[in-house]
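Removed from the display is one protein chain of the complex; every other protein chain stays in position.
What follows is chain A.
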């Protein structure tokens, strides 16, 4: 077994072991007084990681004399020197004689003042005379003590420090004793089991360095999915578990017709304002709704006319909005403001379908996709976000059925005890907002919007009167922001995201909390 490397630190480690050879404990202040503590500590750490020594760090304050204090130790304090000079001269000394006797202007000046205050000397005519026979030079003896022991009573230390006679410094030293694996030589330790060791059998005799169980493991170079898409995945799973088919929402550009008119949103509705909706300048205008493929046999002209009539004059038992409905407004292109435009197109297609019983078949549709609003951007608003949307069409649906559905749906996300509030939405009636009690915020928070699509919308499509359709919409960003405690939506969606956040965000697991 080779001894450890011959670098100075290695030598020092060996010296430490040597020093402990015949004794159980050493003090570094005694054994290695001149080795800087950092150097010594490195060697001790190396030895203690192998359990060869154990050590204890000792920290203490040391007092160090300044140059002036050294002089006092040698010659006495200024005032003592003044007294001695005055005392020695029989019949007193004049001030100029004193200075000559001491040979230092500052010592004379400072010492004189203090000696007066101590009432050691007094002025008699023009002479200084001693008042006492002997004095005790306290400062000198204190400093002498400090010079020897490097310490003193804390009050004295503080006083001398104030007088700028001493400084203090933290000094680290070590109490070192033998460890369980003490030896005079440092044995090489293996950090890992290698293929070579398996081949040679060296693993049987090798010494293994203990693993640091308090540290994190090695960094993983890994890819990551975006937290919003992880949330989308959770929602999609729930939709699949409950029998929903995904809608083709890959169509961002919509017509005023599908985005608004088909949903019975009147043409003067504020949602259609330039302030709220992005309109398209190029291409200029849309085509009238028409068949998408050759096998699409629906009568789109009739549908278009139905929509016009239900807005303008009323139809299907509705008095309508009673305003002149403009085709041009309907054919303006917009960036869709909701995915409900796609739901409308899907429901219109549904009207042409026939189930085994010859009736329009019940369906469940969903989508999670991007929508656009011409909003001023702030911490909670972006001009783009994701809408989670669900549609259930069936016969004999009731409002209580929609509530029952939400109980099942949201229980899968751990949300229970839902509350339902009447609300208003131009294309659903009844409309209701969903609330759930948020334990963190200690209040009811809105989690979604829902309702039954209006007959004006459905019957214009040619859907049977007794087919009722639930619609509901949720936000994808909001639950994600709550889940990951994000307060600014721009940190989630868009290019201002922090990649470190994406790389480190945990799985969503909606059912877990």
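The working rule: a contact is a pair of C-beta atoms (placed from the backbone, for glycine too) under 8 Å apart; a residue touches a chain by one contact, two chains touch by 3 or more; residues count from 1.
One rule holds for everything that comes next: contacts and distances are computed from a predicted model.
Per the UniProt record, the chain missing from the shown structure is "Phenylalanine--tRNA ligase beta subunit", taken from the list "RING-type E3 ubiquitin transferase", "SCO1/SenC-domain-containing protein", "Phenylalanine--tRNA ligase beta subunit" or "Adenylyltransferase and sulfurtransferase uba4".
Contact with the chain not shown here comes from a single listed residue; of A:55, A:120, A:235 or A:321, that residue is A:321. Note on the undisplayed chain: of the listed residues A:113, A:243, A:414 or A:464, the one touching it is A:243. In the full complex, chain A contacts the hidden chain through residues 221-226, 228-229, 236, 239-255, 268, 270, 274, 278-283, 285-290, 292, 314, 316-323, 333, 335, 361-364, 367, 370, 372, 374, 376-377, 382-384, 392, 394-405, 407-408, 419-424, 426, 429-432, 452, 454-456, 468, 470, 493-500, 502-503.
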